[in-house]
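What follows is a structure written as structure tokens; I'll ask about it next.
Every protein chain of the complex appears in place save one, which is left out.
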Amino acid sequence: MTIPDKTRRLLRSVPEEAIFHGTDPEDPRFGDLLTPIDEIPASASIVAVIVGIPQHIGVERNGGRPGAEEAPRAIRMAFTKLATSAVERAIKSERLVVCDAGDIDTNGKTLEQIHDEQHDVVSSLLHAGCIPILLGGGHDTAWPTIRAMNYVGEPFGVINIDAHADVRPLIDDVRSHSGSPFRQMLTEPSSALAPASFLEFGLQQTSVSRSHLDLIAHYGMHAIMLDHIRERGVRTAWDDALMMATQTASKLYVSLDMDAVSSAYAPGVSAPAAAGFTPEEVLHCVRAAATHRALCAFDIVEVNPRYDVDGRTAKLAGLVLAEVIAGLADRLGPS
Amino acid sequence: MTIPDKTRRLLRSVPEEAIFHGTDPEDPRFGDLLTPIDEIPASASIVAVIVGIPQHIGVERNGGRPGAEEAPRAIRMAFTKLATSAVERAIKSERLVVCDAGDIDTNGKTLEQIHDEQHDVVSSLLHAGCIPILLGGGHDTAWPTIRAMNYVGEPFGVINIDAHADVRPLIDDVRSHSGSPFRQMLTEPSSALAPASFLEFGLQQTSVSRSHLDLIAHYGMHAIMLDHIRERGVRTAWDDALMMATQTASKLYVSLDMDAVSSAYAPGVSAPAAAGFTPEEVLHCVRAAATHRALCAFDIVEVNPRYDVDGRTAKLAGLVLAEVIAGLADRLGPS
Partner (left out) sequence: MTIPDKTRRLLRSVPEEAIFHGTDPEDPRFGDLLTPIDEIPASASIVAVIVGIPQHIGVERNGGRPGAEEAPRAIRMAFTKLATSAVERAIKSERLVVCDAGDIDTNGKTLEQIHDEQHDVVSSLLHAGCIPILLGGGHDTAWPTIRAMNYVGEPFGVINIDAHADVRPLIDDVRSHSGSPFRQMLTEPSSALAPASFLEFGLQQTSVSRSHLDLIAHYGMHAIMLDHIRERGVRTAWDDALMMATQTASKLYVSLDMDAVSSAYAPGVSAPAAAGFTPEEVLHCVRAAATHRALCAFDIVEVNPRYDVDGRTAKLAGLVLAEVIAGLADRLGPS
């Protein structure tokens, strides 16, 4: 697998001090097990590529509180500090490769320009057979990823783990924002989104309007409400969600809006939710998703370090990434 | 249903900026669906009336930390911002009506004067067939509501969701405070409280004394301890509690002390508890209670915005109100 030069030019590699490195060879951290993007070994079965999109223009357009542009940096530091017991063998065998491709250069660009560059990067990674792991940014980050899935053209399913539906109309019918990505997806004329394969997972009745629920139903898609999930049990509900999203789709994109998690655990988000998932629930879901062969793109969005408490939310985001990597390692079987 | 002028004069309507209004007709918020207190349509089957009691005199008398007087304002803002998907149809059909009657004017008054006015307001609302939803204030807020239930005279049950029993003696045998309302209720000579129909739900062994538990048992009432609830499961324990409280009573009053919820989720309370309910547990309980035909009065007390973290507790209180309204809508059947 190789990443075209054109794609790499869109990315700004992160400074060395943004990555944690351990000092004890007995205790390697994720920061120690990253492979440079241009040294991916031929032996690799699975290549996960982390890409940051440091911006919150879409959040501001949506009337939210800014800060998400600092998320990629905070998540990266938290992630690279984590111990690697679950994946060390898979990574050292070079069958699983994790790269950090750096950030999309968002400096001085419009949201539309950033989205176009993200589309190019994600398309290129998908074409190369890599699994992009995107660090937002606001939830508008989902839209260029969906466009890239459309561009690749294979039927795909989408699960959005979120308190909100994010199917609001565009501003002035043209400007996307952090509340609009799935409206854009549903109304996209020539989409590869498979029928009945989009699920919103964890919506809260007090965070979504009746007409937005009706809109999702109108397109034959599914809004799985948090209270129904709690009644059935998160694990059962998630198994069903994965099955539904991949029934007629060979590819799956999972987006995690951190505000799906209760603000006790995730205070550092754009729009904190008093109720929501626990860390264990979300970690279980992302691991099960990553273990599934269909998962080909993942993002974590709406982390807002300006409102974080002692790095709690960034650490949870780091755990999410680690669990995604662990799920990818699970695909390879026992090592 | 009409509210007498005399009652309305006791209330101070809230300023317009204290209520959130949405801007998108596709996404109405609770602030958009409130009915003015003097415009209740004749078609209404259920009328919920929100009344704030901004004071913490009883908390101070009990040695607690002040701040609860700011709760009605904070809860109202959080509540009116919430989306209305669960109740939009019931409210738009004018079968369910939600009014915000404003606050009891507590300025410069003694606790006894405030309690008397609250008693008059709640009695009047109960007589009119409305369901008062009271925003404390300290837990002494429960006492005038109980007096109003006595005044109305129908046999009633009470469930107090709380970490504490609040059956302390009065100060100098006469002055009530935030720790005394249920002692006052139990020892009231001519009470309409039905036998065995008072339940304390969620008491913690480290928050209640042996003699207070003995006192509750002495009156034939029930202390349901948090650890027993956890062993049985909250949903089962709550179903039983609702049944017990309404076995010989046609009316039910539920009081929610926010410190029943773990301080991770509810840091902004007078007396935070390190252990306790999760938001989901409490939201389930209040919704099931509101769905029950017997529920005729509800309050939420002891929220203390001065100790809140990024509005987390006020938001949870807002969710509680929304869930009560959703439970009332459930009574009307599918719309």
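Chains here go by letter, A and B, matching the order in which they are written, and residues are numbered from 1 within each.
Here is the rule we use: a contact is a pair of C-beta atoms (placed from the backbone, for glycine too) under 8 Å apart; a residue touches a chain by one contact, two chains touch by 3 or more.
The shown structure was predicted, so the numbers you read here are calculated from the model rather than taken from an experiment.
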| item | value |
| --- | --- |
| Selected residue (touches chain absent from view) among A:19, A:34 or A:82 | A:82 |
| Absent-chain contact - pick from A:68, A:185, A:260 or A:283 | A:283 |
| Selected residue (touches chain absent from view) among B:152, B:170, B:192 or B:275 | B:275 |
| Hidden partner chain, residues of chain A it touches | 24, 26-28, 82-86, 88-89, 262, 264-265, 279-280, 283-284, 309-313, 315-316, 318-319, 322, 326 |
| On chain B, residues whose C-beta touches the chain left out of the figure | 168-169, 205-213, 227, 230, 262-265, 267, 272-275, 307, 309 |
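Quick note on the criterion: only the chains that are shown with their structure count from here on.
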| item | value |
| --- | --- |
| Centre distance in Å when chain A and chain B are each reduced to the mean of their C-alpha atoms | 40 |
